[in-house]
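Heads up, one of the protein chains got dropped from this complex, but the rest are sitting where they should.
For reference, chains read A, B and C in written order, and residue numbers begin at 1 within each chain.
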Amino acid sequence: MTDNKVLSGIVEIGRGMATVGKHLFRPPVTLEYPEVMPELSKRFHGRLCLLTKSSGEDLCIGCQACARVCPCGDLIQIEMHRDDKKQPVIDRFTIDIGRCIFCGNCTEVCPVDCIKMLNDFELADYSREALVLDKSGLSLSGEESDKYRKEHGLEPHVE
Amino acid sequence: MSTTANFPTTSQGVFLEKDIDTNDMVVNIGPQHPSTHGVLRLITTLDGELVKEIEPVIGYLHRSKEKMAESRSLFQYQPTIDRVEYLSSFFDHYAFVAALEKIADLHVPKRVQYIRMITMELNRITSHLLWFGTYLLDLGATSPMFYAFREREKILSLFEDLTGARMMYNYYRFGGVVADMPEGWLDKVRAFLDEAPKRFDEYEAIVSKNPIFLDRTMGIGIIQPEVAIQYGVTGPTLRASGVNLDQRKANPYCCYDEVEFDVPLGTKGDCYDRFVVRMQEMRESLKIIRQAVDNMPGGDTADLNKRRESGDETANDVELQTYGKKINLITYKPPKGEAMVTVESPRGFLGCYMITDGTPKAYRIKWRGASFSNLSILPELMRGRLFPDLMSIFGSIDVILPEVDR
Amino acid sequence: MSSENEIDKPQEQQSETVTPEPKAEEQQPIEPKEVKEPVSAEAGEAPEEAVAEKPAKPARKAVTPKASAEEGAAAEPSADGEAKPKAKPAAAAAKAAPAKKEEVPPPPPEPGRYAQLLMANGFKPVPLGNDAGGIEMIELNPSELREACQFLRDSDASRFDLLVSIAGVDWKTSLQAVYHLYSTATYQKLAIKATAVDDKLPSVESVWITADWHERETYDLFGIIFEGHHKLERILMPADWIGHPMRKDYKVEDPRLVWNER
Partner (left out) sequence: MENIISNLFKMIGLPTEVAYILAFFAAAGLLFFVLSLVGQVAVVFMVLMERKILAWITQRKGPNRVGPWGLLQTVADGVKLLFKEDIMMPHQDKLLFTLAPVLFFAPTFVIYALIPFTDQLLGINLGLGLLFVFALSSLGVVGMVLAGWGSNNKYSLLGGMRSASQAISYEIPLVLSALAVALAAGSLNIREIVETQNAGGFGLFSWYAISLLPLTFVIFWISSIAEVNRIPFDLPEAESELVSGYNTEYSGMKFALFFLAEYASLFGMSALMAVLFFGGYYSPFGGLITQNLGIDIPVVHQLEMATWIITKTYIFIALAMLIRGTLPRLKPDQLMGFSWKFLIPLSLVNLFMVAILKMAWLQENIPTIPLFGREISVCYLGTYAALFLLLIATLAGFGSIFKRKVVPHIQLQQRTV
C-alpha cells in the first residue's frame, strides 16, 4: 500500500497543507516599512556624504581619486583651487545621486577618508536636478562627522 | 493522477499523427512574460497545446559588459560586473578577480580564500533558493516562494553586514577582499547554518513528494548526458543527467580542496532530478560553509583584532590583507597576459577570459555565461512537448537572462 | 567634462595618475589602423601557407599565427597573442618601436601535451605555451581547425567534449577566435586560437552543437564569419544593427552613449 500512488498522494498533499497551515501561527517576518525602519549594518552602501574636520572645515583635498574610480563616468565633479598657503580649497563638489550605483569604490580610494556612505537609502525625489547634491548637501557637520568616525571605528580627525 | 502517456515523451520529439489538419498558432512568449525570468522572447509554434517548435530570441538585456571593459580601468569596471549575473554576483567577482590574480601572480591569503568560499557558497544557496521559489511559482504554487525568500533575506542580511550591499556586493579585490569580517559575523553564519536544514526540510515536505509536482516534473525534459555536453550545458543541470562534473572537485579553485563535500548526481536527467540535485546542493553548501567557518584561519575577527592589539606575532600569520589598500587601485597596471577562469557558479561554468596589455584597462574581457549555453538546449527539449511543460523545463534549467545577454 | 580637465590637480597625485589618454597610445603599441604594409613583409619570416597566399583585400589583413607565436614567450606566457609583434619594423609604429627593442625575443614555447598529440596525428598546431592559469594554448590554422577540433573531441587521449566558450579578440590587424575546451572525462582544459582569414573561419558547429550560439555571438560582436554555420545571424544585437560593436574601430554614433574618459 505504501507505493500506492493515490493514497500516498493524498497523504503527501495533506502533509504539504499541514506544513503550510503551520505557518498561519508563526509571526510575520515582514516589516511595516515606513513606520518600522529596517536595521541596517554599519557598512551599508547608502547615500554618499562628505566628512568634515571636527571644526567643520572641508576634509576633502580635491584629489579627484573618487571621481576617477567611479564606474558611472562623470558622476562626481570636483573643482578646486589652492589658496595662498597652497592649501586646497574646494569650489564645487557635486554628486549625481540619481546615477550612483552605490558600489563604494570612491569610499575605498579616498586618501583622507572623506567621502563615506551613510545608511540613508530614501533618496527618491521629484526631479532629477534635486538628486544632484552639492557640497553643502553632502557635507556632514563637524559633530556628525566625529560621530560617524567614532561609530565606524575610523581614526578621529587630528589637525 | 494521470500520466502524459498520450503525448510523446522523448526529448527528440515525435509528433502525434493527426487526423484533422489544423493551422499552427505562433505565440510570442515574452519579452515580457511572467515566467521567462527576465526579458526572453520565445517564438513558439503551437499545435493546440503541443509545442512544435520553439525559438529563443535573446539580447533584450544586452548591456555590453564586454564593451564596457574597454573603456574602464579594471577597478572602475569591477562594480559593473556584479550585474553580469546578479543573483550570484560573488561568482562573477571571483572569476574576474581570480583571472587577474593569475595574470598578475598575486598572492591571496588563506583567510581571504576562506571568506570568499563562505560567501560564494552562501551565494549559491541564495541563488538556488530563488530558483526554488520561482520554479514553484511557475508551476503554480505560491507560498514556497515566500518561504524561500525568507531564508534568502537572512543570507542577504549576512551579506549586508559583510559587504554593505544586498545584491551588488563589489567585495572582492585583487588579492584580497575589501575588509575583514565584522565582529560576530561568523556567529550569525553559524546561527543560520543551524536553522537552515529545518527550513529546507519544510520545503521538501511541501513539494518534493507532492503528486502534482511529481507529475509535472518526473519524466519531463529528460536530457541525455551526451546531448547535454554537446549543448555545453553545465552545472546542476548537467549533473542531474548523471555527469560527474563539478569544478569544485574536478579543478579545485579557492580552497575547495580543503573541505569535504559530496556532489549530488541525478540518474534520469529529468526536471525532478534537477530539482533534487539543487536541493541537495544547498545542503552540501551548508556542509562546506560549516567546515570553512570552523576552520577559518586566524579565527573570528574579534580574536584576531585582540591578538593583534596585544602584539601577538602569530596574528600576522593570518596575513589578512586587502590589496585594495596596498596597491594603488586607481592606476593599477597588471602585466601583460591572459587567463581564462571558469568557476562553478550555481548555474554552471561562469567564465571570465581576460587579456591584459599592461594598461590599467583590460584589452579584452569575455564573459562566458552558464545560462547562455544552458538556454540553447531549450528548443531541443521542448520539441513535441506540451505548452505547460515549457514552464517545468525552462524553470528547471534555471536560466537567468542577464547572464545570457551580458 | 571639459570643465573637469581644466581643474588643476593636487600635486601629490599628479605624478602617478597620468591621464589615460596619452597612456593608451603609449602602452598599446599597436600598429595604427591605416598602416598599409602588406602581409608579405611578415610572410618572409613566418611563411604560413594558407595565409600568405591571400593578399589582404578586406578590412582585416590576414596575419600569420607564427608571427605572434614566435614572439609570444614561453617564460612570459602572457605575451602570446599580443598585438605587439605585428608592429612592422620599418614603416609604422614608430612610437612603439623603442620600447619593444629592449625586450629580448624569448624562445618559442615547447609544444605541450595536446600540441604534441595533434602533431603526432598530422596536424600543424603552433604551441603558444600556457596562459596565466596554466591552460595550454595552441594556435591552429583555420584550414585544419574543424578537423583538429573533431580529432580533439573524439580522440581518447584528449576527449574535449565540452566547448566552454568562443571568445573573439580584435587585434586591430586581425580577428582571432579563442576556443576554450574542457574535457568532462579528464577535467583538462585547452585553449585553441585561430586567426580569421578575410574575417572568415570554419564553423565548428558540426563538432559541438553549442558552437551554434557561441559563433553567432562572435559573429554578431566581431564580424567573424563562420563558414558552414547553418544560420549565422545576430543574436545579441538587434537584427538591423550596423557594424560589429566589439571591434576596436567601432564608432559609437549616439553621443549620449559615448563614455567620457577621465
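As a working rule, a residue touches a chain if its C-beta (ideal position, glycine included) is under 8 Å from a C-beta of that chain, and two chains touch if they have at least 3 such contacts.
Keep in mind the model is a prediction, meaning the values are calculated, not measured.
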Output for the hidden chain's shown neighbours is A, B
Out of B:276, B:292 or B:329, only one touches the absent chain, namely B:276
Residues of subunit A touching the missing chain are 1, 3-8, 13, 16-17, 20-21, 23-24, 26-30, 32
Interface residues of subunit B toward the undisplayed chain are 1-4, 6-7, 25, 27, 33-35, 46, 49, 136-143, 146-147, 150, 206-207, 209-210, 212-216, 218, 244, 246, 249-250, 262-268, 272-273, 276-277, 280, 386-391
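Please note the rule applied: only the chains that are shown with their structure count from here on.
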Cα centre of subunit A to Cα centre of subunit B, whole Å, reads 26
Chain-centre distance (mean CA atoms) for subunit A and subunit C, in whole Å, is 41
Two or more other chains are touched by the subunit B residues 72-73, 330
In subunit A, the residues touching two or more other chains are 65, 68
Within the complex, subunit A is touched by subunit B residues 1, 72-73, 75-80, 82, 143, 147, 150, 153, 157, 160-165, 168, 170, 178-179, 182, 202, 205-207, 209-212, 324, 329-330
Listed in rising order, the residues of subunit B that touch subunit C in the complex are 58-59, 62, 64, 66-68, 70-73, 99, 102-103, 105, 229-232, 234, 243, 245, 250-251, 328, 330-331, 333, 335-342, 349, 351, 353, 355-361, 363-364, 366, 368, 372-373, 376, 405-406
The subunit A residues in contact with subunit B across the complex are 5-6, 8-9, 12-13, 15-16, 19-20, 23, 29, 40-45, 65, 68-71, 101-105, 108-109, 117
